[in-house]
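The next block holds one structure in the form of structure tokens; read it before the comments.
Every protein chain of the complex appears in place save one, which is left out.
Should a chain be cited, it is by its letter among A, B and C, assigned in written order, with residues numbered from 1 in that chain.
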Amino acid sequence: MRVLYFAKVREIIGLPEENIDLPSNVQTVEDFLDYLISKENKYDLALSNKEAIHIACDEDHVDKDFILKNTKEIAIFPPVTGG
Amino acid sequence: MRVLYFAKVREIIGLPEENIDLPSNVQTVEDFLDYLISKENKYDLALSNKEAIHIACDEDHVDKDFILKNTKEIAIFPPVTGG
Amino acid sequence: MITVKIQKKQFNPQKILINAEKDKKYGALVSFIGSVREETNNGKVKKLFIEHYKNMAEKIIYKTALNAEKKWNLDYCYIIHRYGSLKAGESIVMVITCSKHRKEAYAANQYIIDWLKINAPFWKKEIFENKSKWVEQTL
Partner (left out) sequence: MITVKIQKKQFNPQKILINAEKDKKYGALVSFIGSVREETNNGKVKKLFIEHYKNMAEKIIYKTALNAEKKWNLDYCYIIHRYGSLKAGESIVMVITCSKHRKEAYAANQYIIDWLKINAPFWKKEIFENKSKWVEQTL
């Protein structure tokens, strides 16, 4: 799965994107965030305040209970501030 | 008193403005309209539907019970349609 | 900063916008342009004739701008309104409001146009091919 990071999340993780294979126990967006958080300290720093993390799967906003099964691209970012 | 007419009222009365001395029994705008209506047929035609007639005295919108005593200029017109 | 103009000749919305952008300080600019429609319920409009009560119109529009400036803390307010004979497509009125945040600029802009429509002494007459008709007030 292609994983994109934006803004502060991108800065803390230190990458704009990477490819990550979904572990078999990861079903939802929430599971995936927990997986990343447990993986490495930089993810923990960037993502542990889950209220402040928004998710888009294949370019649509989704909730944290969204099932990732068919997702090709997941984007992880802080609340948007355009306009 | 200077009397101004605008739009449809001006067209029916056939004048943009005229000077009219207030008769002693005319106190309010309403009295003045009644005076004009009784004066000549063209005023009756232009002003008898009083609901559709708006008044400004010395450039301020006023109600029909406004006392004309100190008014120098009265304007009589249909509802405005600018903008 | 408030500017009110009432004029017979055509105005250039682009130039007015350029000046607004130079003079404003803040982040949000809302502009409204009202122009002569080609078609109304009464048919194809050849011309629009706008009659006005000059002194009172200036006074009311300026007072409206002052109220808006105070109420929404505007940084810039520009109002221009034409009178005389206009062709279809020509601009009748333009209102620009600028403020720090967008909500104030929108609210002030709508307030000015709404107030102007109800109170400013202008009257429109639509000229069609074979007839003409004073526009009725619709609020």
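By our rule, contacts are C-beta pairs under 8 Å (C-beta built on N, C-alpha and C of every residue); 3 or more make two chains touch, one makes a residue touch a chain.
Since the structure is predicted, the reported quantities are computational estimates derived from the model, not experimental observations.
Q: Going by the touch rule at the top, give the shown chains the omitted chain contacts.
A: Per the touch rule above, the missing chain touches A, C.
Q: Using the document's definition of touch, tell me which of C:Ile33, C:Leu66 or C:Ile118 contacts the absent chain.
A: C:Ile33
Q: Across the whole complex, list the residues on subunit C that are touched by the chain not included here.
A: Per the touch rule, subunit C residues meeting the hidden chain are 13-15, 17-18, 21, 25-38, 100, 102, 105-106, 109-110, 113.
Q: Using the touch rule from the top, list residues of subunit A that touch the missing partner.
A: Listed in rising order, the touching residues are 4, 6-8, 10, 56, 59-61, 75, 77-83.
Here is the rule we use: only the chains that are shown with their structure count from here on.
Q: Counting in whole Å, what is the centre-to-centre distance of subunit A and subunit C, each centre being its mean C-alpha position?
A: 49
Q: Between subunit B and subunit C, what's the gap in Å when you average each chain's C-alpha atoms?
A: Whole-Å distance between the two chain centres: 27.
Q: Please list all residues of subunit C that touch 2 or more other chains.
A: Residues of subunit C never touch two or more of the other chains.
Q: For subunit A, which residues are shared contacts with two or more other chains?
A: In subunit A, no residue touches two or more other chains.
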